[in-house]
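The other protein chains are all here in position, but one chain of the complex has been omitted.
So that you can tell them apart, the chains are marked A, B and C in the order they are listed, and the count of residues begins at 1 in each.
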């Protein structure tokens, strides 16, 4: 593992989500882990837990950047947890830490992460997202989302 | 002045903006100040400076929550400046501090503030905004934006 | 009021304190306000409230940078409140915003503010402080603390 070369993918989405949405997030996490990427989330339930589950069960390393004051909130698929005690403000940290973001469905907290990712000039791909935002890419399924991220991160790293 | 009763309006938008956009922001700031509201911004140029100018010249109090490490970045219309040294992360503080937000045009940083405002359940009104986000209200001009905010804040305070 | 020229003094100390300690903090706030300084605190009770009371009753402007998610925590002497929702992390913002800090007694949160102030190279003066930290100045009473700050800030501004 080499922090400088690893790709960190943030999978962002709501803390409670339908089983359909969670299946998408789990597939995103799995595909990312199979490419050797670190999967980063907000560490809680819903999309965050599904993405971490997919990644961990595929042998990947998972990082959770939590809103609360200690690590106990982390879902059981998080390997390394960070307790920010900054609540929604931790969304900026997620965007700074990631090389790219994939948003799955998502609510307003997710939108803040998407906005920060775009602000920082990082590839941001949405699956089943409810907003129209210039610059936000979309994909039809997890594999396409991962493929787009892979291509964009590679071109950014030159 | 009574912190508990004053209305804090965040005017959010890009740090560099056209004169047309700045005129809108200045009018928003002026209308807010005429109602006795505190006008809160990110403290820099563009929309932030125009809103503070409009508010200050109309006799209002202006608060700037800055991204950098000291207060020297504040535009000349800020009465009270806060230096966060948190960069984009300070956008969450703006949303927490405000009772309502008005976004004028805006880029991705603005979108993060809009997202946080909506996440926190606060009235968020956009003028000339480029995104489609469910729950984000729009207005045709500054007076309408201020009127909508006034009505929504009043109903929330019951 | 001119943000660039005003002196912002942070008065830092415990959220619950004895009446003796609160009298000291109130006197510090009063002396600062009489010099035209803005008095900045963490916005809660104890030393923070006493300092804001002293400043406000002497005609000064008070700023409270709060730990919680909204402005309702602010003590009644705060003119302008900022809600960070970052809890202890807001102590770094207090140190960045201030030109100088005066610590009155204080517990561990206060010590973090003292440490940040010293790290940033700002004058930090303690009254009745329980720690020994190289570089932390001490004073015997509020007037001496204010006089030391005035001298040091003036020499830094050259």
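Operating definition for what follows: a residue touches a chain if its C-beta (ideal position, glycine included) is under 8 Å from a C-beta of that chain, and two chains touch if they have at least 3 such contacts.
Computed from a prediction, not measured in an experiment: that's the story for all the values here.
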{"item": "Residue, one of B:71, B:88 or B:119, that touches the chain absent here", "value": "B:88"}
{"item": "Sole residue of C:75, C:97 or C:112 that reaches the chain not shown, by the stated touch rule", "value": "C:112"}
{"item": "Touching residue (missing chain; options A:47, A:92 or A:125)", "value": "A:92"}
{"item": "Touch criterion as defined above, residue of A:12, A:38, A:51 or A:133 at the omitted chain", "value": "A:38"}
{"item": "Those residues of chain C which, in the complete complex, touch the missing chain", "value": "86-89, 91-93, 95-96, 107-109, 111-112, 114-116, 118-120, 130-135"}
{"item": "Absent-chain interface as seen on chain A, which is shown", "value": "1, 3-4, 8, 38, 61, 63-65, 69-72, 74, 76, 78-86, 92-93, 96-97, 120"}
{"item": "On chain B, residues whose C-beta touches the chain left out of the figure", "value": "69, 84-89"}
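FYI, only the chains that are shown with their structure count from here on.
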{"item": "Centroid spacing, where centroids are CA-atom means, of chain A and chain C in whole angstrom", "value": "40"}
{"item": "Residues of chain A engaged with two or more neighbouring chains", "value": "86-89"}
